[in-house]
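The block that comes next holds chain A.
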Amino acid sequence: MTTQDGQPLIHARGLVKRFGELVAVDAIDFDLQRGEAFGFLGPNGAGKTSTMRMIGCVSPVSEGTLRVFDLDPAEDGVEIRARLGVVPQEDSLDLELTVRENIIVYGRYFGLARSVLKQRADELLDFVELTERAKDRVEPLSGGMKRRLTIARSLVNEPEVLLLDEPTTGLDPQARHVVWDRLYRLKRQGVTLLLTTHYMDEAEQLCDRLVVMDKGKIVAEGSPRELIERYSTREVVELRFADDDGRPEDFSEWTDGLVSRVEPLPDRVLLYTDDGDAASHGLHERGLVPESILVRRSTLEDVFLHLTGRSLIE
Partner candidate 1 sequence: MSEVAAHTRLTPWPRSRPAGLLIVERNAMVYRRSWMILLSGFFEPLFYLTFFVYPLGDFIGGVTLGDETLEYAAFVGPALLAASAMNGAFYDATNVFWKLRYGKVYDAMLSTPISPGDVAVGETMWAVVRSLLYSAAFLNILLVLGLIESWWGLLILPACFVIGFGFAGAGIAAVTWMRNWQDFDLVQLVMLPMFLFATTFFPLSVYPEAIEWLVQALPLYHGIELIRALATGDVSAFQLVNVAYLGLMGIVGMKIASRRIDGLLLK
Partner candidate 2 sequence: MTDYALSLRPLEFFFAQYKRVWRGTIVSSVVTPIIYLTAFGFGLGTLVDRSADLPDGISYLEFVAPGLLAATAMQIASFEASWPVLSAIKWSRQYHAMLATPLRIVDIVLGHQGFIAFRMLMTATIYLGAIAAFGAVNSPLGLLAIPVTVLVGVAFAAPIAAWGAYTETDASFVAIFRFLIIPMFLFSGTFFPIDRLPGVLEVVAYATPLWHGVDLCRQLTLGDVHPASALVHVVYLLAFTGVGLALAFYSYRRRLLV
């Protein structure tokens, strides 16, 4: 039953998900290889969660091919789910049980023995730093703790692939870093990760390879570095103006020859160039004086903006 080496763990071709008239996932192709951390980057409503649910065998495929562990989700849902770990977008913890019981009962759903689970629950709670809360109810835990518990729970069956749907959405910055740290450790241990996110920093931190999704379609694929090189410049100059009067209608006369692309946004103007300092110097010499100038590295946000004309977080 195991996939042979070199064969992808998850394989999708022309995968479609429809809800009535709405096409949530529109003929996407991708492969997930063993040991990699693969991400779906895109805004809300891009079709990421629908894709995850199809892989998790809780949403029937409308059209196209989907193989998970070389099995068919429609036929072998039980077998597939036994080998997956799932961290859903909204925590689905059992509020009527304690922290530790959540892991044990969840493990029982996999048919694991209680004696094995007791030890495993302690290991996992230790891993996500929740040992002190083991006997507490789930309800009063903070968002970050609940998320860590959900991650611990998803690992109870020693999954071959861990599916993470928006793993840090809704968490405060500090809690996000704790979660990232734990996921990074898993990655180092060789766990195959498949995650969705609309945070470009999350994608950059965790993903070896990612696809950019928009409106149900995959618009680009590669490593974070590759995507930035391909679809953006090395640096970006951000200009802000005190008011609309000081902001030129047409930038081309100011920026011609200085930068490779201009992206005017409502609150600021982005200038794409390989040398930000040179560009801002050039602008200054031509007499354009914005309220502030910021030179920064290109990010996946810029890639997304370039590919779709929209921002990731709206």
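Keep in mind how these were chosen: all candidates are chains of the complex that A comes from, given by their letters.
The criterion applied here is as follows: a contact is a pair of C-beta atoms (placed from the backbone, for glycine too) under 8 Å apart; a residue touches a chain by one contact, two chains touch by 3 or more; residues count from 1.
Note that the structure is a prediction, hence the values are computed from the model and not measured.
Candidate 1 is the one that touches chain A in this complex, out of the options 1 or 2.
In the complex of the two chains, the chain A residues touching candidate 1 come out as 1-2, 19, 34-35, 56, 58-60, 77-79, 81-84, 86, 88, 90-97, 101, 105-106, 108-112, 123-124, 126-127, 153-155, 157-160, 162, 186, 189-192.
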